[in-house]
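In this view, the complex is presented without one of its protein chains, the others remaining in place.
== chain A ==
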Amino acid sequence: MSTTDAGAAAAPAAPPAKKRPVVSDRSRAENRLGQRLVLPAVIVMLLVTAWPMIQALYLSLFRYRLTTPDDKSFVGLSNYGTVLTDSLFWQDTLNTVIIMVVTVAVELVIGFAFAMVMHRIVFARGAIRTAILIPYGIITVVSAYAWQFAFSLNNGFVNAWFSWLPWISPDTNWFGSHWPAMFAIMVSEIWKTTPFMALLLLAGLSQVSEDMLEAAKVDGATWWQRLWKVILPNMRAAIMVAVLFRALDAFRIFDNIYVMTRGAQDTESSSFLTYRQVIQQFQLGLGSALSVLLFLTVLLLAWLIVRLFRVDLAQARGEA
């Protein structure tokens, strides 16, 4: 019903060509209508993010454990001091950064190869789209279990299939030490999210003009030169958007670690540490400090990527 009102009310304002002296009146009405239409969405988005974030900022200044709620006392910035001097915090941050960098880099390569195939292919387009969307749609917890079982010592197939590799034997215990466990976690993360990367890159690839490629070919450019001098520079915006989204997503990794190792073998991520402090140990004060730090890190990361690669999201959307 409300959609109907919107359609009907906005119709007179539609043709922008008819700009006459009445424009100020009409644009004021349009301004009001526009703001009213976005208001519900803005309220819902802020309700669950802005208010709890302010709450977290406030709680982070207290010593506050849910198990002893009466023992709540103001401690200033000492929670931040505790966190920043703890080696576990830095270990977990390092893990998170490693996972982020490795998965995004690998996904970029595999995703680009997938996008190339999907762009070129003339048969079975529906089949390939369906196949690639299954990992995208599957529940991360399911992906984590599938890979945990695949790497499992007793029931997995990885050891059996790959024991011809020098560093894998039938009794390789993937979850018994740090790096193999990190590897298994990253495999699940990469499997689940490569399709997203591939689809964003595919969209970018379809924007590269065929004429330009043809011209480069006529001028005698090799395949490699065409890739680096024509294709990649022309899909820069798409690559950057994909990297931005995936990097921030990978930085928040939680589900895979929770299911596959529960943080054992020092495989905790920043998100997992924050969760453990708040939900399992009820350390709301300390946990809030971790939440604030996590939030600031993501913000910094987003700013860095946007700055470093000069991502212009508006331009990528074709708005500028």
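Throughout what follows, a residue touches a chain if its C-beta (ideal position, glycine included) is under 8 Å from a C-beta of that chain, and two chains touch if they have at least 3 such contacts; residues count from 1.
By definition in this document, contacts and distances are computed from a predicted model.
K.L.:
Would you mind picking the UniProt name of the chain not drawn here, from "Dihydroxyacetone kinase subunit DhaK", "Cytochrome oxidase maturation protein, cbb3-type", "Acetolactate synthase" or "Carbohydrate ABC transporter permease"?
P.N.:
According to UniProt, the chain not displayed is called "Carbohydrate ABC transporter permease".
K.L.:
Check the options A:Ile121, A:Met212, A:Ala264 or A:Leu304 and report the residue that touches the missing chain.
P.N.:
Checking the options A:Ile121, A:Met212, A:Ala264 or A:Leu304, the one contacting the hidden chain is A:Ile121.
K.L.:
For the chain not shown, which residue from A:Thr130, A:Ser169 or A:Thr222 touches it across the whole complex?
P.N.:
A:Thr130
K.L.:
Quickly run down the residues of chain A that touch the omitted chain.
P.N.:
Answer for chain A: residues 2-4, 6-8, 10-11, 13-15, 27, 30-35, 37-38, 40-42, 44-49, 51-53, 55-56, 59, 66, 113-114, 116-118, 120-122, 124, 126-143, 145-147, 149-150, 152-157, 159-161, 170, 191, 194-196, 199-200, 202-204, 206-207, 237-238, 241-242, 245, 248, 251-252, 254-255, 258-259, 271-272, 274-275, 278-279, 284, 287-288, 291-292, 294-295, 298, 302, 313, 316-318 touch the chain left out.
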